[in-house]
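A single protein chain has been omitted; all remaining protein chains appear in their positions.
Coming up: subunit A.
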Amino acid sequence: MSAERESGTIGVLGGSGTVGRVAVNRLAEAGTGSLRVGARDVERARAAVREAGVAASRARVLGVDLRDPAQLAAFCSGCSVVVNCAGPSYQVLDTVARAALAAGADYVDAAGDTVAMRALSAEAPTELETRSAVFSAGLMPGLSGLLPRLLAEDGPLERLDTYVGGAAAIGPLSAVDALLTRGPGFGTALAAWRGGAVVPNALSPLRSVALPGFRGRVHAWPFLSAEAEELAATLGVDELRNYTVYVSERIPEALAGAWARDDVPIEEHVPSVVAAADADVAVGGPWYTLLFHARPRDRDRSGPTRLILRTPDSYALSGVVAALAARSLVEGGVPPGTHAAADVLDPRRTLDDLVADALVDEVDLG
């Protein structure tokens, strides 16, 4: 496979991180284009590129501080696609997207939710008439909004349940994201989607339940995310229940404790969230499951009604999804404008790619 293609260069920002290094590896393996890897710490990025098994000749490593507009512009210049795997997304928002678009590149964000998309749309750059910006190209949001669509292909759904979670370490930056993901624009705890509207306090936490594809007994917390809400509207389901799953109550307790003390700067709550996640992982190692369960309106219809996907590493899998989104852009499969990955990726093809990926332990569609 040739190292260089007509498609040009793909830039990956945050290439030394858990998400970024997997994105770099998958892009290199797919031979989608030549790579440019940006990180604040050049040495760490080089090491990550080496560990990802990418020959130094195929990936140029650049030092980039996202807060420095000149460095950012320099990095984006000459890229056909810029994939941002750096966080925290509440700080990044649309910064990198604007720099990429200004440089004439398409944009992929492995995180970046509705709030980031709205920030970009608020004063939309004119380049969006010809270029694309794809946000939420990760596991959640991302796969969590994309894969359930497979269950609606054979007929409309009365109810869709989504369960995503497991045991995963949360780094300090992700902890800040987790602490910030509440309030308008993110989602509503305990809410469900019913009959075309958000119904607050419709659901209770499920404590100590056994769920297919999840290990042992888990706790599932209802949280109607912005992504889930849009999924419900897109599929026209009568009811959607979206749960975040934890192996213990440590993380929900840490988050609740932090939210109860909003007089304290958010950074001070980070250690307790990080420690809670570490304690969860310490029990049985890292694992993560996505479970989607549909109840078709026609009770007797055939076709799949349940999808289970298991991975040992939720962050790394986000890198896989970001790489798939970049590939789709390169192939010209994405129309111009701002999109969520779930709306522009092909669910069937994505699932096939995931089945073949080493980071996926199991896919069960039935």
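Simple rule for what comes next: a contact is a pair of C-beta atoms (placed from the backbone, for glycine too) under 8 Å apart; a residue touches a chain by one contact, two chains touch by 3 or more; residues count from 1.
Simple rule for what comes next: contacts and distances are computed from a predicted model.
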| item | value |
| --- | --- |
| Listed names "Condensation protein", "Carbohydrate ABC transporter permease", "Protein-methionine-sulfoxide reductase heme-binding subunit MsrQ" or "Outer membrane lipoprotein-sorting protein", with the criterion being the UniProt name of the chain not displayed | "Condensation protein" |
| From A:209, A:235, A:281 or A:359, residue that would touch the chain that is not displayed | A:209 |
| Listed residues A:36, A:250, A:293 or A:339, member touching the removed chain | A:293 |
| Sites on subunit A contacted by the missing partner chain, in the whole complex | 161, 204, 206, 209-212, 291, 293, 295-296, 299-300, 304-306, 366 |
